[in-house]
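Removed: one protein chain of the complex. Kept in place: all other protein chains.
Order of writing sets the labels: A and B. Residues in every chain begin at 1.
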Amino acid sequence: MSLSNGQIGVFICHCGGNISDVIDIQSVKQEIELDNISVFDCEYLCSNIGQDLIRKSIDKHSLDKIVIGACTPAKHEKLFRKCIEDVGLNASMLEIANLREQCSWVHPDNLAATNKSISLLIGKIKRVQLALPLTPIQVSINPNAMVIGGGIAGINSALNLANNGIHTYLIEKDVTIGGNTAKIGKIFSPEKLAEECAMCSLSPLMNEIGTHPNITLLTHSEVENVSGSAGDFKVNIRKKPRYVKDNCMACGRCSEVCPVYVENDFNCGVKDKKAISMRFAQSVPQVYSIDSDHCIELTGGECGICRNVCKVDAIDFEQRDENIELDVGAIIVATGFDEYDASKKPQYGYGVFENVVTQMDLARILGVNGPTLGKLARPSDNSVPKNIVMIQCVGSRDEDTSGNRYCSRYCCMAALKHASLIAKKYPDTNVTICYIDIRAFGLYENYYRAVQDMGISFVRGRPAEVVQKANHSLVVKVEDTLTQELKEMPADMVVLSSAMEASSGTKQIANILNVTLNEDGFVKEKHSKLKPVDTSRDGIFVCGTAQSPKDVTDTIAQSGLAAARTSVFISDNEIRLDPQIAQIDHSLCNNCDECFKCPFGGISKDVSGKVSINPLVCNGCGYCAKLCSKSAISIAGYKEEQIIAEIDGVIEKGDVLVFLSRGIPYATADNIGNSVAQYPANVKIVQVPTTTIATKAMIEHAFKHGSRAVLMVEEPTDNPIGAFIYPLAFENFKDLKNELGETGAKLHFKKAYIPHYRGLAEIFTSLAQMEDGK
Amino acid sequence: MKQIENIPDRGILLFKSCLVSVEYPGIESSTTYAFDKLDVDYLVSDEQSCCTGLGYYFDLFDQMSTTAVAARNFAVAKKNGYTNITTMCSTCYAINKETCALLNSNEEVRSNVNTVFENAELDDLTYKQNSLDEVDNFYHVVEILLSKTQHIGKLNTIDFSDVHVATHHACHYYKVQYDDMIGNPNHPLLIDTIAKSCGADVVEWYEDKTLTCGAGFSQRHINRKMSLEVTHAKLESLKNAGVELVIHMCPNCQIQYDRYQPVIEKEFGTKYDLVHMNIAQFVALALGADPVKVCGFQTHSVPLDEFLDRIGISV
Partner (left out) sequence: MTDMMADTLSEYDTPICDTLAETVKKSLRTSDTIGIERCLQCGACTASCPAAKFTDYNPRKIIKRVMENDISVIEDESIWNCFYCYTCHLRCPRNNSPTQVVQVLRQMAINKGIGLDKLEVLFEYGDAFAELGVSKIPDLYVGQMEDDFDMRWHEFKNNLDSVRSELGLGTVGVKDTGRGEIRAILAGIGFFDRQEKLKQMAEAELNTSDEKGGITNETN
């Protein structure tokens, strides 16, 4: 290596064995130590001791450039940048080699992992030498917050924020807040053996939302678009018409006279609701709304009876969609869950046999404001069931593509709660719960014991099928695995404990916000222990069942934390944004205006007529850089010579070079490590903003060094960046393939999806093992 | 999951089945009859051998032998340019599909098989990785027919409206590679959809719908009692569902239902008013085929004459 300018410090983290158990740190140190390169190692570099070591070493050895070998930069990059800044270095004088997720966790062979880590560090050493100081971008933080979703999580976080003096917009797509908690009737509690009335706890909170001076409630409203960046988000909301004005007194005359009955999805689809109605008596706001799909007047007929009886003239058939623009500094995602569609398991007969219901359906049946006014009755004939069989884990703990791998965490307790309610009110009804494991964690064990004492039966086994016999009676076929008996249990009603799934709204919002989801479709937290409510994007937080399956108790705890994190974020007043965004060299710009095609609207002309990049909007995706025919635009920190320097250090004969876009593809590769999957150690990853910045010179350099193949992995098309970048990146790939001529056959292109990390590992493996890289 | 829109109707190698050939040849003639009427481009090749499925599931054939024989058949398909291998038997389907996946994913297996070809101077049989795709190149006849339901419905000449039908989908079609069938493998509806398009009154769900026919390869012979008990349970469920016609999709199931129904009636002292046919025979019949000269119903053990007579077809 010819390394001349300045003194470089390399810090290698053991990560408490996560790295050092696989990688031989001492031989790595020996291999890279040089006159102008000092190498240090530390048990935990992210600890105070570790950061102290970095700071003191910079001072003591006059280090001016730093390379860190540790976990993925997604974890602690900010921490380390701040750390070197504390002692006077520019934050850009740092490069991080991913020695954990992309080395020690994916390559069990010690020698191969050690050799790879050496090459990764050398790549970063070469690259950091070309690092240029970047000026941080400062933004002042808008003091308003927005909470998306008006269930118990959103309600609780909005109230916490508002009580902390922060003006909060609460956005709910339904006509009332309350969410799933409003449906469940009773809540189980860990410390009490009694079940509490859900509405009695929820209703006061809902009312407080409706009247709080610091809360602006927008119901029947959906977030359509979010632009800007942490501290300064611009939000477009579409408020849908309810055809009833806010002066509605909720007297109910309209509903009494309305001639149209519609399916009530609040009550398991029973047709007991009018086309003009309130969701439930305690709805907030206390304003009726009209179902535009079924209202005679709104579907082109003539009716208008409700308008005639309304004493305050609140009915307004002329209402239209309203577009509302908000400016907020921070956002909390509280978009909740959907119940798993149990008809995906046809062997249990949901949707086919009337008397097969889900726990949520049963909650409604047992609810005093439910379809039977709280009377336990089976749907086919309204009789009280004598035998009820509950089936646990329907769609949970299930590797089948129609199920979910995770445990839904609440269903054991929900089944116990319903069994207890039934046992108390209907002592002649037998309840049997078919389970695999009863998960009554922590203090809930008390509740489990109490339910056992009530005489509820438990059968350990996952039923094969539910069969319907004459008179709508049912039979559940199961092996009692404890007695090894095959049982055919008669039942008048079967209750399926359906999984809790990330709601469709969660997926939709995650896409709009560009926050990362985990492989199960829930919003992924930044760090499961340290930052459990931070998302992949600064200024956006998550809580409740949008983050993972959980019960009401845990949801409330977590939504309080989300509010606290949001308050802290907003009270900072100012935020520094990532400076690794597009930068323009005006001496090369010919004002062709191509770059104005930026899909995010981040480029415009300034007052003097020069092309100007808005640092608050730019996400550094490289779209403009690719369009610029004069190469006047580049992404700060990702100049061609910097990438080539890294390739120079990293690539050895027979290696596969992978360009990973820094969003989803990079996170997907990290996920391979998180999931203890593997791929060969000759796969070397170089992170790029997006693969559009990959050039012929970079790829030729890799092949010159003996690379067997080069792979570019791009953002998927259903993500806000990928939607625009993917087509351009694919074009770039095809151009490069052509330009490379024969060697072009060794250039490959894929897109990544977080849940499909195994697929990415397989692609890595097949390229690494392929004879000729084609 | 496979999508109906992606089911091909060109380049179909209609894969001959041992049990169809010697037990229910009418399934093959019905299939070609239906394919001709429905403008399906297909080939039947006398170079193609059996899939070894019976031997494999009799525990006699080892995986490598089965794989080598399959690879030879894949070469037959490719040589003739008919690469959408489409089977009448569900075990042929599963064996071919799984073997293709194995040849594509396992380099050692592939090279072993190719070495055998080379040593036998049969180089033209060499299997190249991914030269067939285990998803896109393998079908069961029922899938081709399903993709033609509208066409079948239009051409149908028979009033099936008061025929109570239930279906039995073959285990090795929808359970072996369950992620790769059309619909939900816990409630297969392919045959039901086709029968409905001809106006039949189909009982979509009945107890034991997904229970095996009871053949169980060697079970039929070495555990005859258990095998017949399962078939008996299935026939009882069909009887309780008020069914008259059972339509299936695999010759092995058909042996179990059609040939053993009289045996079960005798041994269990019961009686079934059930007749059986393969979905290809059903479709051919709907499209106007002769029940003897095309459908080959004379080869069945449970006579269909009365049933055919009732729906207005004279034998």
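The working rule: a residue touches a chain if its C-beta (ideal position, glycine included) is under 8 Å from a C-beta of that chain, and two chains touch if they have at least 3 such contacts.
Everything numeric here is computed off the predicted structure, so don't read it as measured data.
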Touching the absent chain when the full complex is considered, from B:Glu47, B:Asp136 or B:Asp162: B:Glu47
Hidden partner interface residues of chain A, rising order: 347, 393, 397-400, 403, 436-437, 460-465, 477-481, 484, 486
Interface with the undisplayed chain - residues on chain B: 18-19, 21-22, 25-26, 28-29, 32, 46-50, 52-55, 57-65, 68-69, 72, 102, 105-106, 109, 112-113, 115-117, 119-120, 122, 125, 171-172, 174-176, 178, 185-186, 210-212, 214-224, 226-227, 229-230, 233, 259-260, 262-263, 292-294, 296, 298-301, 303
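The rule we apply is simple: only the chains that are shown with their structure count from here on.
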Whole-Å gap separating chain A and chain B, where each centre is the average of the chain's CA atoms: 44
Chain B-facing residues of chain A, complex: 344-347, 349, 352, 401-402, 467-468
Interfacial residue positions of chain B with respect to chain A in the complex: 1, 179, 184, 186-187, 205, 207, 210
